[in-house]
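Only one protein chain is missing from this complex, and each of the others stays in its spot.
== chain A ==
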Amino acid sequence: MATRHDTAAPPVKEGGAAPGRPPADAEAARKKRARLSRRWQRDMRWSPYAFVSPFFLLFLAFGLFPLLYTGWASLHQVELTAPTDMSWVGLRNYTRIFDDDFFWNAAKNTLTIGIISTVPQLLMAMGLAHILNYKLRGSTFYRVVMLAPYATSIAAASLVFVLLFGRDYGMINWALNAVGIDHVDWQNDKWPSQIAVSTIIIWRWTGYNALIYLAAMQAIPQDLYESAALDGASRWRQFLHVTLPSLRPTILFTVVVSTIGASQVFGEPLLFDANKGASGGSQHQFQTLGLYLYEQGWINQHLGRASAIAWTMFLILIVIGIVNYVISRRLRASS
């Protein structure tokens, strides 16, 4: 299979490598051409592989192999202290974590934190993108400012929000007091703490998602709006019937990516914990699956069990992916 360019294939024929050379010393030139041509063909055939192979070699070593090995390790008993000592236990790690109330608690928390962080985040991002899509003074400034939280690390953001959400002297409770709302215990009560953790996530990612929506909005042809306006559609109806349908693939994409992100939440609840542990609060009220995995693997030192958690998370994501795919096909079919 010869390598060619995408559209017009270059002539990989005799002399292709040295055009316009006069036929002087015929025999030597022919040999040289043949050699060049062979080298040319070798180059054309193999260089694409040379270009992609470093990526794939590294990916095999640090991506695919670990992925499969996690599955393998999840069927063994492995301790953190002796990670090479593996003894086969079959599915016991899985039954073990499924029997653990803390697993289900973490799964539920991951789901609720995922919902209360993703839904408002994407809705606000959509609204912001819509505003930024108007003719606007200083639009670059707003875009850069929106991205500042993205440049802030999880560690820094979480620590700042711990102070802002402080029960006694935190600024948020102070502001709530000022409008007559009583102190909220953002760290120890279940819903407040989950809302607080979600706030950190929302703060960091809303601007980023707004930019993605904005990019998609700018790709919508203007004449669609013009003809909608001619038909008498209000701005709101234009948004509903022109913007939203055109953004459907982008929305789906951000939902998938945010879902994956939400399934892995780790740093925010870890650092939000006043007890500096991996339990996600004194009552495990905001322990996510990511934290639970860390607790099992690195605090309790059961790497096999942690692997089982990792693979369970992976399987859940696959199910979500399938559901997403089915929904998107339905949507496409109905339109």
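Keep this in mind: a contact is a pair of C-beta atoms (placed from the backbone, for glycine too) under 8 Å apart; a residue touches a chain by one contact, two chains touch by 3 or more; residues count from 1.
Everything below uses one rule, namely that contacts and distances are computed from a predicted model.
Engineer: Write down which listed name, "2-oxoacid:ferredoxin oxidoreductase subunit beta", "Ubiquinone biosynthesis protein UbiV", "Sugar ABC transporter permease" or "Hydrogenase nickel incorporation protein HypB", is the UniProt protein name of the chain that is not shown.
Structural biologist: "Sugar ABC transporter permease"
Engineer: Touching the hidden chain in the complete assembly: which of A:S87, A:T140 or A:S334 does that?
Structural biologist: For the chain that is not drawn, the touching residue is A:T140.
Engineer: Give the residue, chosen from A:F103, A:W186 or A:W311, that touches the chain omitted from the document.
Structural biologist: With A:F103, A:W186 or A:W311 as choices, the missing chain is touched by A:W311.
Engineer: Looking at the whole complex, which of A:M44, A:L111 or A:A233 touches the chain that is not displayed?
Structural biologist: If we include the chain that is not displayed, A:M44 is the one touching it.
Engineer: Considering the complete complex, identify which of A:A26, A:A151 or A:A333 is in touch with the unshown chain.
Structural biologist: Result: among the candidates, A:A151 touches the missing chain.
Engineer: In the full complex, which residues of chain A touch the absent chain?
Structural biologist: Given the touch definition above, chain A has residues 1, 3-8, 10, 16-19, 36, 40, 43-45, 47-52, 54-56, 58-59, 62-67, 69-70, 73, 78, 83-84, 127-128, 131-137, 140, 142-164, 168-171, 174, 177, 203, 207-208, 211-212, 214-216, 218-219, 221-222, 225-226, 235, 249-250, 252-254, 256-258, 260-261, 263-264, 266-267, 270-271, 276, 290, 293-294, 297-298, 303, 306-307, 310-311, 313-314, 317-318, 321-322, 324-325, 328 touching the missing chain.
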